[in-house]
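Heads up, the thing below is written out as structure tokens.
Every protein chain but one is kept in place in this view of the complex.
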Amino acid sequence: MATHHFEPSIYYTALGTYEPVLHIESGDTVATTTVDNSGRDAEDQPVTGGGNPQTGPFYIQGAAPGDTLAVYFDRVIPNRKIGRTATVVAPNVLDPYYVAAGLPKNSGAEWEIDVDEWTATLISPKTRLGDFCLPLEPMVGCFGVAAQGGQAISAVTSAEHGGNMDYRGFCQGATVYFPVFTEGALFFLGDGHAVQGDGEIVGTGIEISFDVEFTVNLIKDKRIHWPRGENEDYIFTAGNARPLDQAVQHATTEMVHWLIELGLEANEPHILLGQCVEYDVGNVFDPAYTMICKVKKSILRDIGLNIKPAL
Amino acid sequence: MATHHFEPSIYYTALGTYEPVLHIESGDTVATTTVDNSGRDAEDQPVTGGGNPQTGPFYIQGAAPGDTLAVYFDRVIPNRKIGRTATVVAPNVLDPYYVAAGLPKNSGAEWEIDVDEWTATLISPKTRLGDFCLPLEPMVGCFGVAAQGGQAISAVTSAEHGGNMDYRGFCQGATVYFPVFTEGALFFLGDGHAVQGDGEIVGTGIEISFDVEFTVNLIKDKRIHWPRGENEDYIFTAGNARPLDQAVQHATTEMVHWLIELGLEANEPHILLGQCVEYDVGNVFDPAYTMICKVKKSILRDIGLNIKPAL
Amino acid sequence: MATHHFEPSIYYTALGTYEPVLHIESGDTVATTTVDNSGRDAEDQPVTGGGNPQTGPFYIQGAAPGDTLAVYFDRVIPNRKIGRTATVVAPNVLDPYYVAAGLPKNSGAEWEIDVDEWTATLISPKTRLGDFCLPLEPMVGCFGVAAQGGQAISAVTSAEHGGNMDYRGFCQGATVYFPVFTEGALFFLGDGHAVQGDGEIVGTGIEISFDVEFTVNLIKDKRIHWPRGENEDYIFTAGNARPLDQAVQHATTEMVHWLIELGLEANEPHILLGQCVEYDVGNVFDPAYTMICKVKKSILRDIGLNIKPAL
Partner (left out) sequence: MATHHFEPSIYYTALGTYEPVLHIESGDTVATTTVDNSGRDAEDQPVTGGGNPQTGPFYIQGAAPGDTLAVYFDRVIPNRKIGRTATVVAPNVLDPYYVAAGLPKNSGAEWEIDVDEWTATLISPKTRLGDFCLPLEPMVGCFGVAAQGGQAISAVTSAEHGGNMDYRGFCQGATVYFPVFTEGALFFLGDGHAVQGDGEIVGTGIEISFDVEFTVNLIKDKRIHWPRGENEDYIFTAGNARPLDQAVQHATTEMVHWLIELGLEANEPHILLGQCVEYDVGNVFDPAYTMICKVKKSILRDIGLNIKPAL
């Protein structure tokens, strides 16, 4: 259960079978950094190109196809003062006729990030929004394992292996589970957001570099189909696809699988989900959209299921 | 500002230009009842057919196309002890190959509703879920005004006029705004749920008859495109369409319109929404899906917008 | 088997349970006219408002829910010289980012229709297309029966009852079958196009008034789910929905039903369709999109199915 301090020097913009940057054991923790979506680091200097450059891949010893990789985010925090966003809602998120009538130009905006005050404040452009200020909610936009079937899939999209899901719930304190498709799993992460609205509808969160600490745990011979996660209050599943309807199908089906693994049978997962399921929108901007299906742990405990602490 | 006590004797299963059951004034309150989705009343007796039979239509004096109708839910509460749900997630909400492998049969379930304890408890079938118990969250599944362009649109689906949106936020304390398409607006409501998971994914909430009290307010010469709403904490808009992506487009565009009406300009609504928009899934079961786009009132007040109390 | 000469004086813009304009018998033929999408008649005079005003409804004696109505188009021909189109591809048919970059303005275009030469020629605006000339392919854009469940559904959209399907194959010589939802079926028709590209992607065909002759035949106790049709070479089914994927599902499922009715069993319709199905795009512009699923009659005859002449 070592802690590795890893300083990245190479970044990938696809999640595939690349040369690992570090070999780690199940149970190990990695303290590292991520650059922002455009490749700028903690000094706000461009150290690589754009496209959600990823730190990693990290090779987890013993991981093999058919396993599941658990990643716990011990620490997820911006490591510089300046964050940036786009300033126009993406045309795929607005009515086509509204778009055809003309959208504002994307000028870009800058935000001051204050981790002591735990705020993000709009500093330019100057608008009627004034010193528009939001509490920080740091989250990891893109992370996951090497893609299925020997593919290398761009860090701007997502699939069964994770990727650019842009879900606000992927934050400090969350555990995320990925199906392993490749020897060593090959874990990547990047694209930190200091704050993000649901759906990442302007195409960015407040894009920023991060200090990150994560701990991996390998679950041998455990096959899942889509990313899963949990936090103190919920278990959840992620479906990534277009249209959003299909993301709903993937996430919901994966949740039915999970409830069956927890001991429910036949129509029991259905009856349960019918009256207590919750959905969160991950992203509705990227090539694949993300829908989250979640259930309160308290409800699962109430009906007697054995909800263990997250790995 | 009269209060009308109205006992329905006729129910419609489409929202169109039918003979009004009552003429009321802007500011008036109506205390009435709704039957459940299958036409059963407070005595659990079938008094009409299925298909979300609607109480109404109520004719609001002076309402005309181009106006907006505000409906405040003063009271929304189950008025009998038995509620019913389906017991299988709808096949359009699950992966097609999972569905093809075989789903459980829909046996139907019964729930005991206790408004004193504020609980819904599964009483049949007997399953591993035991006495599965959830807190009540009474909400109105289907309501709205006579549809656009002289249409009569089924109470199992939804569009610009509202209808079967099945959103959990349409509950006591919410104000909902509808575009008026017809003289008198012609307001309908029905399809009460004692509890419902997001998305109404088994095709039902806990279906039950309701006592309802609502107050209408007419906003003359105010044109909106899609239903809007507000509660103590949020303003929100509803988009109804398939795929869910299109519902996102309708709801988001309507919210941009609203923010512009509140005084923002150019890219300001976009910058604001980008980092603080939230989405709720209404339904992903009905012929039209429903997506809710919402913004915290506290954020709008922080930037100096004049957020008045709801009508 | 009378022939009725019917001159319309009232037009509806929704397909619902309106007062019939004429009662006819199964086997009867009606010779009538339709105005164009904007309500202009053979003299190019506005005689009613826009929105695909419909001639009808025609009440077919004896038709009842659970029956099928067959409509044969004996004659479908423009009855004036001027037709009109929009001049910009609809924003829902183009990439959102392409739309956001700015589309040309819709100026409207006029076309000269020559039924002797069987041509449509662009006469304004003057463009690099010159005297752009296409052969006539007159087709009926919107037609069908009163909608399901007592609904009145706008003539700009479509569903199980037909409506605004905008399919090029709905032309002279085609027989179209509709499920009957209402006593008398209540048949409507309008929205003639002299020519139309697949998908009606500018939102119009060459819009024009028509002389139409059609013959109805009632098939008692024959239940279909979606419109069907046939011509000399093909049988086909229509699915109307968004997204187009769902229209594919409806049309394909209806074709499987049809093949089973023709005597195939188990996986036989599947094997057959797999290697010889054809799809045509109806419309990808209207609120509901239309997909056509079709199979060559020659193939069905080759495998010994009894393909009778159309009704």
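Chains: A, B and C, in written order; residue numbering restarts at 1 for each.
The rule we apply is simple: a residue touches a chain if its C-beta (ideal position, glycine included) is under 8 Å from a C-beta of that chain, and two chains touch if they have at least 3 such contacts.
The structure presented is a predicted model; accordingly, all values stated were derived computationally and were not measured.
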Which residue, C:L122, C:V140 or C:L311, contacts the hidden chain when the whole complex is considered? C:L122
The one residue from A:G66, A:G130, A:G150 or A:G304 touching the chain left out of view is A:G150
Which of these touches the unseen chain: A:P8, A:G51 or A:G274? A:G51
Note that chain A touches the chain not displayed via residues 13-14, 16, 51, 148-154, 241-243, 246
The missing chain sits against chain C at residues 85-89, 92-96, 98, 104-107, 109, 120, 122, 125, 127-130, 132-134, 195-199, 201-202, 204-206, 242-245, 248-250, 252-253, 256, 263-268, 270-281, 284, 289, 299, 302-304
For chain B, the residues touching the chain missing from this view: 90-92, 96-97, 99-100, 102-103, 243
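Keep this in mind: only the chains that are shown with their structure count from here on.
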Two copies, chain A and chain B, superposed on Cα atoms differ by a rotation in degrees, nearest 5, of 180
Closest chain to the overall C-alpha centroid, by per-chain C-alpha centroid: which is it? B
Note: chain C sits from chain B at a C-alpha centroid distance in Å of 34
With centres defined as the mean C-alpha position, give me the chain A-chain B separation in Å. 32
Rounded to the nearest Å, the gap separating the Cα centres of chain A and chain C is 47
Hunt down the residues of chain C that sit against at least two other chains at once, touch-wise. 243
